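What you see is the complex with one protein chain gone and the rest in place.
Every chain is named by a letter (A and B) in the order it is written, and numbering of its residues begins at 1.
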Amino acid sequence: MSEKLVHDLTARLGAMIRELSVKNERRVYVEVAPDDLRQAVRVIFEEMGARYATATGMQVQDGFEVLHHFVFDSQRVVVSLRVSTESEEPEFDSITPLITGAEFIEREMRDLLGIQFKGHPNPKRLILSDDWPDDVYPLRRGRPWEGKVRKQV
Amino acid sequence: MTTIVPIGPFHPLLEEPELFRLHVDGETVVDIEVEIGWNHRGIEKICETKTFDQVPFVVERICGICSACHPTAYVQAVEDLADIEVPERALYIRSVITELERLHSHLLWLGLAGHFLGYNTVFMWAWKYREPVLDICEELTGNRNNYAMLKVGGVRRDLDESLFPSVLERMDDLDKHLNMLVGAVTDDPVLHARLKGVGILTPEAARAYGALGPTVRASGIPIDVRRDHPYAAYDLVDWDVISVDSCDVYGRAVVRLLECLESVKIIRRCLDQMRPGEIDSGVKEIPPGEGIGHAEAPRGETFHYVRSDGTNRPIRHKARAPTYMNLPTCRATTVGESITDATIILASVDPCYSCTERMGVYDASTGQKALDGKQLIKLSQEKTRQLREEMGE
Partner (left out) sequence: MGLKLKALTKSPWVFHVSAGSCNNCDIEILDCLCPRFDIERFGALLVGSVRHADALLVTGAMNRKSAMRVKKLYDQAPKPCLVLAIGTCACDQGIFRGSYALTTPLDELLPGAVTAYVPGCPPKPEAIISGLVKALQTLQDK
C-alpha cells in the first residue's frame, strides 16, 4: 500500500529528505531539516492532498523534536514529518499560515514544552491557567513545576 | 456597534468546557474567539508515569463519552509500536463496545439539539431511548460508561454469550425508535426551516481546519477511520459510511441519525459472526520505538502517538481528541449568522452544546448584562415557535 506513496514522497521531496523510514505498510516517518519544514508541509498538504491530523512535540535526549502527522485516507497511510533541534531554546517555523487547523496544536506546544513557532499568527497562551509562570513547561523532563507553582488557596 | 457575547465556560454537560466570545453587530455574529483549557488535567504527563497496562484507564477518562475510543486508539498505537497481533474475537468485542458508545453519544446529542430548538419532546425521547443502550453496556461490561474493556493485545474480559439474544431483541426495538426519530426530523418543515442552509462549512474550509467525523461527512467529504484505516472488526462486517453534501447543521443532524442505524447494523452483525476463541494475546514486553493509533470516535478521529524506550512506561504519549480540530471551525460557521442560530451551530459540531446555559449577552459599551443563557435558549426556541405559527402548524 505504502510503496507507491513512498515513491511519490521521495520524488517530490527529493533532497529535502534527511531520513525516511517505513515502519510498516501503514506508517511512514520522514525527517527533514527545520529550514525545509514549510516547503515539505506545502508539498504534502497542498500537492499530495493529505489531511492534517495533529503534531506531537517532545523533549528528547538531546534537544527537541516535533512530529507533524499527516493522514492519507485513500491510501491508508499515516506520514509523520519530523523536525528536530539540539537547541535548549527550540524554535521552528509555524505551519499555521499554510494549515489553519494547526493553530491550536502549535499554541499548545508553546505552552507545554516552550517550543516557539516563527510566524504564528496568534501566539497566545492556550490551555494553561493565567496564573501559571511563563518559564515553566510541564511536559519537559521530570517535574519542572515543583517549587515554582503555588497552590491557589 | 459591536457587542461581545461570552458563552461559557461552565455548564452542566460540559464535554470540554470552553469560552466563546461572540462579537455581534445587532443580531449578526461578526467574529468569534475561542478560549479552552478549563478542563486541562495534564493527562499526557500522567500517562508518562503509568505502565503501558495502566494507561488505558487514564485515557478512558479523557472524555467520559468517548471512553471506548480513546483506549482503542491508544492500544492500537502500542500494537503498532510492538507489532502485536490481536485475536479475532477481541476485535469483534472492540467493535461492539465502540458502536454501543456511538449509539448513546449520538442519541445524547440529538436530545440536546432538540432542547435548544425548543423541541423538548425530542430531548426526553432521545434520552429515554438512550437508556436501554446504557443498560446493555452495563450488562456486557459492568459499567454504564468507562468500560475498562481495552487492553494492549486484546480485551480485558469476554462478553457473555447468554446475553446476546436479549441484546439483539433490544436492538430491534431501538431500530424502530430510531426510524421514528429519523422520520420526525426529516419530515418536519419547521426543522428544515431552522436548520437548512445554517452554519455552512464548505469542503475547502473543512479541509483547512482538518475537521473530522460527522462535521466533515456532512460537508461531502466521506472520510471515516473505520473504513479508511480498518481496525477492530470493521473490515469483517458489512456497513456503509454515511455522508451528505449539504454542508449545514441539518446535514450534520442527518449524518448522526443515520449513523445510529449503521451502528445497530454493525452490532447485530458482530454478535452474529463472533466465534468463541482467545481474547488476549498475552503481551509481556514493549520494545523501544514509536507507534500511531487512530480510531473513529462519535465526534471524529481520535489520534494517539506513543513512544517507548524499552521500559514499562511510555516516555511520550500524545492524545488528540476530535473536538480539538472541530471546534475552531466555528470561526467559519458562525460568522455572518444570526445570534439566534449561534446556539445550534455551535452545538452542531457536538463540542459543548452545553455552554449555552451559562451564556450571557453583555453590552460592550456599558458592560451591563443584557441577556443571560436561559434567555438565549428562549430566543432560539421562540424563533422555532414563530416559524411554526407562520407555517400554520
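Please note the rule applied: contacts are C-beta pairs under 8 Å (C-beta built on N, C-alpha and C of every residue); 3 or more make two chains touch, one makes a residue touch a chain.
Nothing here was measured: the structure is a model prediction, and the numbers come from that model.
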Among B:G37, B:G251, B:G291 or B:P314, residue touching the chain not depicted: B:G37
Chain not shown: contacting residue from B:K128, B:K176 or B:K196: B:K128
Hidden partner interface residues of chain A, rising order: 128-132, 138, 143, 145, 149, 151-153
Residues belonging to chain B that touch the chain removed from view: 9-17, 37-43, 45-46, 49, 57-58, 61-65, 67, 108, 124, 127-128, 131, 144-146, 354, 357-358, 372-374
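To be clear about the criterion, only the chains that are shown with their structure count from here on.
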Centre distance in Å when chain A and chain B are each reduced to the mean of their C-alpha atoms: 25
Complex contacts: residues of chain A adjacent to chain B: 23-24, 26-27, 29, 51-54, 56, 58, 67, 69, 71, 73-74, 76, 78, 80, 99-101, 103-105, 112, 126-129, 138-139
Touching residues (chain side chain B, partner chain A) in the complex: 36-37, 40, 42, 44-45, 80, 83, 207-211, 223, 228-229, 289-292, 294, 301, 303, 305, 307, 315-316, 318, 320, 324-325, 327-328
